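One chain of protein is taken out of this complex; the other chains stay put.
Presenting chain A:
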Amino acid sequence: MSTTVTELDKVKTGRWNGGRSPFNVEYGKIMMWFFLTSDAFTFSAFLIYYGSQRFAHMTWPDPDKLFQSIPFIADTGFPLVFVGIMTFILIMSSVTMVLAVEAGHRNAKKEVVGWMIATIIGGLMFVGCQALEWTHLHHAGFWWGSIPFQEGVSPEVTLAPYFTKEISEVSALQFANLFFTITGFHGFHVSIGILLNIIILGMTLANTFERRGSYLMVEKVGLYWHFVDLVWVFVFTFFYLV
């Protein structure tokens, strides 16, 4: 009997050789990631359809002309300023969320509570801004299936303020449908995120995570919240810039 161990008999210690978790991520967190991947597919489908519509039309409403109001301050003349504020609010609330997660790692309950409240306020501000933006477009005459219309006036005249190139009813209608559907779906996600954040805040205040010994739930909801921010980055580019 030889005492040397052959290559085959050696105990393998690699990540995928069993006896340990190869991904080394907690189950709920993996599932949150996979949910977010599938959700990213849904948003991708929406945005890709929007892209194909842009490619299919000679002309499209000009975002610089559509979005140039700042609610309560100015009705026209400030393209992209208000959406800039919205983007800043959402990025800011993403940062406060990471800071809540970071505080959770140190089991600092007070800091988690503070940052979670900041995140919720940021989310509410964003949804509020979105509501103002929708109201403005709605007053202009845009809605699902409808575009600005005046009795007895050619659409060419009614729609002229929104176009830089040729004027098209079909483009304007496609824009209205897609804008409200996609930003609506995103706003719905933000609203759900706010709800989840409030639940997590309540659980933190009730010492649930303190007793559990880990603030992992803050991390999971944080993933969702960052995803919402991530989607906005794309919505912002494709609706407001391009």
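What we mean here is this: contacts are C-beta pairs under 8 Å (C-beta built on N, C-alpha and C of every residue); 3 or more make two chains touch, one makes a residue touch a chain; residues count from 1.
Throughout what follows, contacts and distances are computed from a predicted model.
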From "Pyruvate dehydrogenase subunit beta", "Sugar ABC transporter substrate-binding protein", "Ion-translocating oxidoreductase complex subunit C" or "Cytochrome c oxidase subunit IV", the hidden chain's UniProt protein name: "Cytochrome c oxidase subunit IV"
Full-complex contact with the absent chain, from A:I70, A:V98 or A:A140: A:V98
Selected residue (touches chain absent from view) among A:T37, A:S146 or A:T208: A:T37
Among A:A140, A:I198 or A:L230, residue touching the chain not depicted: A:L230
Residues of chain A in contact with the chain not shown: 13, 15-16, 19-26, 30, 33-34, 37, 40-41, 44-45, 48-49, 51-59, 64, 79-80, 84, 87-88, 91-92, 94-95, 97-99, 101-102, 105, 154-156, 160, 163-171, 219, 222-223, 226-227, 229-230, 233-234, 236-237, 240-242
